[in-house]
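Note that one protein chain is taken out, while the other chains of the complex remain in position.
And now, chain A:
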Amino acid sequence: MHIAEGFLPPAHAVAWGVASAPFVVHGARSLTREVREHPESTLLLGASGAFTFVLSALKLPSVTGSCSHPTGTGLGAILFRPPVMAVLGTITLLFQALLLAHGGLTTLGANVFSMAIVGPWAGYAVYRLLRRYDVPLMVAVFFAAFVADLSTYCVTSVQLALAFPDPGSGFLGALGKFGSIFAVTQIPLAVSEGLLTVLVMRLLVQSSKGELTRLGVLSADKQSRSETEAVTR
């Protein structure tokens, strides 16, 4: 989903930058508030950022015969809500733009918009919706991560189609072209990302019950039950 440095016309680059900036600023404020009010969550915040770091470095082969990578933004969006991921995703993208020549500074706004804003929000929306209808936690986590991953690549396709409409078939033609490169390749990778996110969430449920209850991922009555267990033991 990395649009390469200089590959968006200046007007588009600026527009996506302007669109992304408020989300990142707002995210930075929620992040500092979270750390100030709950210093104990710093470690889990770091772990969420680390998950994005690992997954976005993991280039995997796909059914289309090309390689792409997951984004890892679904986990943090579920745990800390999407604004925080706008910051953690931006940090990851900056690292890759500056050190790996992967993505770029002029296309940072567009890449942040797809990976650090739309992805987390879409994943979070799916998670909340499924949880409202009492879908089991791990199923909701899987689909949240799946959607966060896939929607990111769909946004990239739209961004490129807007910037480079096909001379013959226009925006839709170009969307089909970029979509077949990004979105189709991404489907099995989004499944992998969903499974890996479920794995990490399972480990978190085993290791960090209290933290997950405070963040609202596990319901409080389960926590009180386990507390009762601890008391009666």
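One rule holds in what follows: contacts are C-beta pairs under 8 Å (C-beta built on N, C-alpha and C of every residue); 3 or more make two chains touch, one makes a residue touch a chain; residues count from 1.
Throughout what follows, contacts and distances are computed from a predicted model.
One chain is missing here; what is its name in UniProt, given the choices "PadR family transcriptional regulator PadR", "Cobalt transport protein CbiN", "Ring-1,2-phenylacetyl-CoA epoxidase subunit PaaD" or "Phosphonate C-P lyase system protein PhnG"?
Record says "Cobalt transport protein CbiN".
Pick out the residues on chain A that sit against the missing chain.
1-7, 9-10, 43-44, 46-47, 49-68, 95-102, 104-106, 156, 160, 164-167, 174, 177-178, 181-182, 185-186, 188-189, 191-192, 195-196, 198-200, 202-203, 206-209, 226, 229, 233
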